[in-house]
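For this view, one protein chain was removed and the others were kept in their places.
== subunit A ==
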Amino acid sequence: MARLTVNGVVREVDAEPDTPLLWVIREQIGLTGTKYGCGIAQCGACTVHVDGAAVRACSLPLSAIETGQKIVTIEGLAPGMDHPVQQAWAELDVPQCGFCQPGMIMASAALLAQTPRPSEEQIRAEITNICRCGTYNRVLAGIKLAAERGQSG
């Protein structure tokens, strides 16, 4: 049994040590907002925060998580969806099918936490998640809007 702190709650999970964090989150803990898109760290659909940093959970085995590390998933990003990124996303109607969006939002939130006013070049370089519906321009606008809000709020 491994112990994980997910969204502030300590969980005991029963999984083989080489099970990717993504599947532990989805299947053992039952939080399905974190998505499977590729399994090889290519698409970012599985992005979660580990101690505040965006990581691709499909490529992180359970055994790599250290005791006490804080894992945050899309469900735990902000109570009442009031994270500036979620707010900006709602305002600009960013999602299409939405499948990539939990990962997009988690990657964007981590970027803004680290770089509160990113340049367009920084955003384009840092947000490497795949969206097959093609929401990139709205994602870009959403990050800029959230950055402005973060600054003034």
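The working rule: contacts are C-beta pairs under 8 Å (C-beta built on N, C-alpha and C of every residue); 3 or more make two chains touch, one makes a residue touch a chain; residues count from 1.
Here is the rule we go by: contacts and distances are computed from a predicted model.
Q: For the chain omitted from this view, which of "Isoquinoline 1-oxidoreductase subunit beta", "Fe-S cluster assembly protein SufD", "Xanthine dehydrogenase family protein subunit M" or "Nitrite/sulfite reductase" is its UniProt protein name?
A: UniProt lists the chain that is not shown as "Isoquinoline 1-oxidoreductase subunit beta".
Q: For the chain left off this view, which of A:V50, A:C100 or A:A146 is in contact with it?
A: A:C100
Q: In terms of residues, what is the contact footprint of the unshown chain on subunit A?
A: Touching the chain left out of view, subunit A contributes residues 15-16, 19-20, 23, 26-28, 30-40, 42-43, 45, 73-75, 77, 80-82, 86-87, 89-90, 93-102, 105, 123-125, 127-140.
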